[in-house]
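Only one protein chain is missing from this complex, and each of the others stays in its spot.
Labels run A, B and C following the written order; every chain starts at residue 1.
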Amino acid sequence: MTMQGERPILEARGLTRRFGGLIAVDNFSFSVSEGAIHGLIGPNGAGKTTTFNVISGFYAPSAGRVFFRGLDISGRKTSALAAMGLVRTFQGSTLFQEFSVLDNIRVGRHLGARAGFLSRLLGTDRQSEREADERARETLAFFGLEELADEPVSNLPHGHQRMLGMAVALAAEPKVLLLDEPFTGMNPEETRCMMALVRRIREGGVTVMLVEHDMQAVMNLCDTITVMNFGALLVEGAPEAVRNDPAVIEAYLGSAAADGAGHVA
Amino acid sequence: MSRKSLDRKISRRKFLGTTAASGTALAAMGSGLSRVAFADSHTIKIGFLAPLTGPVSAWGKPGLDGCLIWADWVNAKGGVNIGGQSYNIEFVGYDNEYDAAKARTGATKLIKEDGVKFIMMLGGDTWPGVQKIAEREGMLFSTLLPSDLSPDTKTLLAPCEVHPIYNVTGVEWMAENKPDLKTAVICAQDDALGKPSVATYLAAFEAAGIEMQDEPLFFDPATTDFAPVMTKLLAGNPDILCLDTCYADYVHPLCEQAFQQGYKGQIISCTADFYQKIIEKTSAEFMEGFIFQFPDFDDPALNSEGVNFVNPNEFYAEYAKRYGASEWSAVSWEYASIMDLWADAAGKAGSAEPAAVLEAMKAGGTGKHAFGTADWWGTELFGIDNALVGNWPVVAIEGGKATIKEFRSIPAWWDKHKDLMIKHMTALGQMWNQRG
Amino acid sequence: MPETAGAMPAAGTGGAIRQLAWRLRLVFLFAALAALPYLLSYSQQEIAVLLVINVLLVSSYRLLTLTGEWSLGHVVIMGVGAYASALLAKQLGVPVPLSMLLGGGAAAAVAAILSFPLFRMKGFYFLIGSFAAGEIIRLIWKRFTDPFGGPKGLKRIDPFPDIETGFLSIDFYEPVNYYFLALVVVSASLFILYRIERSRIGLTFHAIHWQDRLAESVGVDTFRYRTLAFVIASFFAGIAGALYAHYVGAVNPTRFSVDQMVYVLVWAVVGGTATFHGPILGVVVLTVVNEIVLRALGLDTVRPLIYGAILILSVLYLPNGLESLGTRLRARLQHWRGGPDATGSEPA
Partner (left out) sequence: MDLLWQTAVNATYAASYMALIAVGLVMIFGVMGVINFAHGELYMVGAYCVVFLYAQENFPFLLAVAAGLVFVGIVGIVMERTMFRPLRDNPLGGLIASIGFLLILQTLAVLGFGRRMGHVPPATQDKAEIFGAVLTYQRLFVILAAILLLAALWAFLRRSKFGRALRACAQDAEAASLQGISMNQTARIAMFIGAALAGVAGALTAPLVSPTPYIGHSIIVTAFIIIIVGGVGSLEGAVIAAVLYAFVHTFVTTFFDGVIANIVGLALMFAVLVVRPTGLFGARERA
């Protein structure tokens, strides 16, 4: 089951990010093929989230480069990356809690609903806004949320909020979607449902990269998996290969032993 | 006291009338409301438009308090006789918070709704908001800050304190009586009062052949610690330390610092409010001979011939009794002295109408200033001769008590040295045609 | 926030009726505003003029706060408009209506320049940064006597030109006439501000306020939008300043000090910033209380004390502002009627 192209759509070379004296990401490289579902895993504190933040433009890399469709995008602003088609989600229910469900998606359509300042004032943006609304409702329908369009987000159950987070990102029409821990805190039923959604998103032609703790989900879902440890690349390959790699086992066992319970990434 | 509550009653009634105007009252009110209604045809109302709250209120509120004494005294004697009819005087205050827009609102209220015949102001920042109204309504105004005067301000008078011109008298007296003082330094707050005053002192020093050791030192009005200012001033060991027209809350710490940093020379200043307290902070010896321009009103010299202020000693006693001596300041008597001038002119004119009073006041080119008959003057400095200038007292501290040394003529100085004054005023951008 | 963040007016018959009711209400409001000066005394008309100008000031301030940033420099920006318009009219002879517009433009331009250092900061740092920037602008006015007039500022600023045609003659010295002039300008400005807020731009401002990182991630250039809010708000603050300058005829640096800014903050917060009308309610109520009620009671010395107490009590007992009184009242009414949808949900 692959629609995988050979050309990498997203690539990092020698990525490094320091915070003061601390090196969170250390000379880390990976590449994501177009049309893939690519997993990024690693023990707690391995630097996954920092990597995500660097790729998505929240932090500039201290060294190294990020390429998107062959273009050097290192250090570009998040909003500029989104305009190019690289969109990320956030952990948990990071949403415009004060808005209605539909308004969340409408913000997600920010790039798709362009209009000049004057036309906003005069209301001549109505055409493009109507289109944007239609597309927003389509996106909601894709996630089965269309009934809830006018609900305030804060009334939604947790699982729906997680889906809405993905819907907001999808509304921006990404070419690559970066999912930050999409399954964390979900029950098996919800996880299954979410995995199906991710597959359908990929079928829509969107490349997906995700950071996740839930091994089971990652192994089942991803075409390729990159494992990092101590900020550096450990292994990259197909799920089976990664699962059986002694270095990976060692890293997870070691960290689990050292870690105890209740550590937060 | 009773006056106050009466005021309140009237204004409250008016307020209820105007704001509760619902549909039924609408027709009756209309614009007719702004028409003046006299509560009592034998009362003349005088407007008092000055800051009564906030940081500048020290220049307003004590003046209104002084005016209330003035009114009580005049009314107790049957009021002011105008055209054969006696009128009681009533003051209507409006707090302009030293804001131009609020002053404008206050001026229209006093004119259109209270029907005042004359409005006294502090002036300064608030005057430009009122200027247009003065022109349009032909209302007579007075200010304590003559820098408000310009050729267009035909109905604005500076009839009492022609700040800062009178400061020349102190310098002149000092130069005559202490001729061995040769060098001076000066500091001032950087504002509308400090700058023209600096120009005046510079002119007066130059006229007296006293040399400035350094450029004038300007400090921000928000300054609270004056040690660095004084350190800089004293660095060259001057003979004379000039405190310009610093406010009382600057003069005190400045003197304290001069004393502590070992200064022993002459000090000259425009004001020395609460000088007894400065003596407490320094020493009687240090303050001996301190020259300034504002006499105590219990000074017997104020009873001398030529001084027009009525019963100055009693006025001070009454003020201290009513409001406490610590509230007393120059403005306490200044606004009241303007009322003397006004009452005199209204009597002469036989009318309280602003135009008639103005004409009577300026008739003959002289007027009865608090400190003696004086000339209407100012064309060269202000572009209009609406400032009343004559003698001004030179005061020195002797034996811990402010003593009037002499009433000295400002016009006499001006006739000799006006070029110097115009030169220094121009250099600091203080001539009427240099102001926005 | 649902009311303001909301989408376009809903279509359908319910929407049409609501729209009609809304329009009727507007007509009534304007009729009342037109009748108002004739119910007031002359000096109260003066207060009404300043009040209308302050309505624009505080409403423009609210637009800036939509992105979540609170400025302490808004009154200084108003001053930029006032000074610019006054100087253009005084020194270059620009006709006053045009100079007012340019005054707004100057304020917007200054804001655009300031946004580069200021929007490197967020939240509290933006607040103090805007204070610092404002103080520096005020210092420039004080130091450069030519052309700004130094601490005394500018006076004898050209008034708004009288309209003198054969049958119509309007003298803008009369507060009632200036009131209508200001009312027209301010209504038009408020309409624009309202449209902006109700458009996608307003939605984006809100989005930045609540989750700027999420907004960024879907392509919102938050710096650009924060700047946009700042520039628009500053433009209208500048217009308010120009209206003020040509009415009062004088401006000085003290008039635009942080003390005055505090009043704008107070109006906005006491009125409630969750809705468009909250800050307007705040400035109207507080002005009437301070300038008319307390003065009429003959209270001079203690007026600031009572005003201060009112501020404290209102933030303590109406934390969502005076406007929440209306919402509460409506909810209460709905409750009595047994209406099902009491949608007066409190803003977060």
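Quick notes on this one:
The criterion applied here is as follows: a residue touches a chain if its C-beta (ideal position, glycine included) is under 8 Å from a C-beta of that chain, and two chains touch if they have at least 3 such contacts.
The model shown is predicted, which means the values in this text are computed figures rather than measured ones.
In the full assembly, the chain not pictured is in contact with B, C, by the touch criterion defined above. One of C:Gln91, C:Ser169 or C:Thr301 touches the chain omitted from the figure, and that residue is C:Thr301. Touching the chain that is not shown, out of B:Trp70, B:Phe219 or B:Trp414: B:Phe219 (per the contact rule at the top). Across C:Ile113, C:Val262 or C:Leu333, the single residue that touches the chain missing here is C:Val262. The chain not shown here touches subunit B at positions 53-55, 57-58, 61-62, 190, 215, 217-220, 222-225, 227-229, 231-232, 234-235, 248-250, 252-253, 256, 260-262, 273-274, 277, 280-281, 283, 324, 326-327, 329.
Contacts to the hidden chain, counted on subunit C, fall at residues 70, 117, 120-125, 127-129, 131-133, 135-136, 139, 143, 258-259, 262, 265-266, 269-270, 301-302, 304-305, 307-312, 315-316, 319.
Here is the rule we go by: only the chains that are shown with their structure count from here on.
Taken as a graph of touching chains, this assembly is arranged as a line, each chain contacting the next along an open chain of partners.
With chains reduced to the mean position of their C-alpha atoms, the one farthest from subunit C is A.
In this view the innermost chain, defined by its CA centroid being closest to the centroid of all protein CA atoms, is C. Note on chain placement: the centre of subunit B and the centre of subunit C lie 37 Å apart, centres being C-alpha means. We define each chain's centre as the mean of its Cα atoms; on that basis subunit A and subunit C are separated by 41 Å. For this pair, subunit A with subunit B, the centres built from the Cα atoms lie 73 Å apart. Residues of subunit B in contact with two or more other chains: none. Subunit B contributes residues 4, 7-8, 11-12, 14-16, 18-19, 21, 26, 29-31, 33-34, 52-54, 61, 93, 95, 98-101, 104-106, 108-109, 112-113, 125, 127-129, 131-132, 136, 147, 152, 190-192, 429, 435-436 to its touches with subunit C in the complex. Residues 1-2, 5-8, 192, 195-196, 199-201, 203-204, 206-207, 210-211, 213-222, 345, 347-348 of subunit C touch subunit A in their complex. Contacts from subunit C toward subunit B in the complex involve residues 35, 38-44, 46-47, 50, 90, 142, 145, 149-156, 159, 173, 175, 244, 247-252, 254-255, 291-293, 295-298, 300-301, 303-304.
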